[in-house]
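Apart from one protein chain that is not included, each protein chain of the complex appears where it belongs.
The block that comes next holds chain A.
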Amino acid sequence: MSELSLERGLAALRAEIDAPVAAFFSSCVRCGLCAQSCPFYLETGDPRYTPILKLEPLRRVWEAEFTLWGRIKRWLGLGQEVSDAMLAEWEPLVYDSCSLCGRCSMVCPVGNDLVYMIRKTREGMVQSGHAPEGLVAASVRAIRTGSPMGLQWKTLAVQIQHVERSTGLTVPVDRAGAEYLVMLSSMEIINFPEYLEAITRIFDHAGVRWTLSTQCFEATNAGIQIGSKDIAAELVERVVVAASALGVSRVISPECGHAFTAIRWEGPNLIGRPYPFRVFHIIEVLDELRRDGRLHTEGKEADRLSMHDPCNLARKSGVIGEQRALMDLVAEHFVDLDEHGRFQWCCGAGGGVSSNERAEPLKLAAFKRKKAQIEAVEPERMVTMCATCRTQLEEGLEEFNMDIPVVGLTEMIAEHLVERPAAEPEPGTESGQPA
């Protein structure tokens, strides 16, 4: 990153203003209902965390430079300027207290898409040098090493060996002509290696031709979280290059919420052209296999299960029915949380909050909303499909001494596959824990 400055920040904010933004700010009546949709406000009671207030820097630039009245006010010396001090004050509002969950966008009575505007505001924060340290560090690591956690292929190679040993299957790597390129997230590789094992089993079972790529295995995108188009575009481009090199027709986004938003929705716009392949979340792929009759399962989980919808998957991508259809396949007692699907509540860790150490207390506060939802349903286990959500649920539940294990849906499906005679029968799926 070259010199960051207020001027660059303002220029970035200016560049983000489009017709929707202007329509949104023109329509806001400051009713404050957005606060009632925000876990960070609801669980702290601090009115600074009202979503529309978080957008004040962007709103000021819009008013001063994109409205006739604002220009007159500015000319008369009555305009409200955006200063460096203001942006510094807003940094915790735009990052620490916003997980980009998008619930406010569903609730605003005049229809303001607030999360669309927070995402845009972050572009200005980055360019003015007001992004949180933790996110800057993750972005730098992602650009330098390919992973926001600095993880390298050799670590994944070790996991692959574990998986191959415990399944007796081959994990295809750099296989040109495969149909699917499977992308992963570093957090998954480190915390939840059972995911890779699960898809290896499932894809073998269903006869899916897939591959990993040594050129690029990381689908998470620190640029999306911090709000830097340049970084985000660079990271997306790596996926595109890897997918193109192998000639795959489909790319699978891992169990990671923002990675899906990054490569499914923002990616083509970041690189300025459509992809030569299609992008699916692993849950979409599994449900397609289910619909096509390629998933043969036996037995069902007998305990009471509930589910956490990742914001990026459900509300922000419309994948809502798929995970429930898959649950029906393997769960006998599934009960939904009261507000779920497009109206689910965020776990509190998304949008870069979990990479931002300073936001730790807020992250835990926001989780209390999820906790209350879970308590109301009293499940024996929670199921989800995002590594960040899963980590947050595990940590949060432990913090509040709630003995509710959290499992990934993909692994749960894998455990119920009808064993093929040829497959290695070893049941010890506990292996492959990180060394």
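Heads up, the rule we're going with is that a contact is a pair of C-beta atoms (placed from the backbone, for glycine too) under 8 Å apart; a residue touches a chain by one contact, two chains touch by 3 or more; residues count from 1.
Convention: contacts and distances are computed from a predicted model.
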item	value
Protein name as given in UniProt for the chain not displayed, "Phenol hydroxylase, P4 oxygenase component DmpO", "CoA-transferase", "Nitrate reductase gamma subunit" or "ABC-type lipoprotein export system ATPase subunit"	"Nitrate reductase gamma subunit"
Option touching the unshown chain, where A:S105, A:S228, A:Q323 or A:T410 are the choices	A:S105
Option touching the unshown chain, where A:R74, A:R324 or A:R342 are the choices	A:R342
Residue in contact with the excluded chain [from A:S317, A:S355, A:Q392 or A:T410]	A:S317
Residue ranges of chain A at the interface with the undisplayed chain	17-24, 26-33, 35-37, 41-42, 45, 47-48, 50, 52-53, 66-69, 105-113, 116, 264-269, 272-275, 278-279, 315-319, 338-339, 342-343
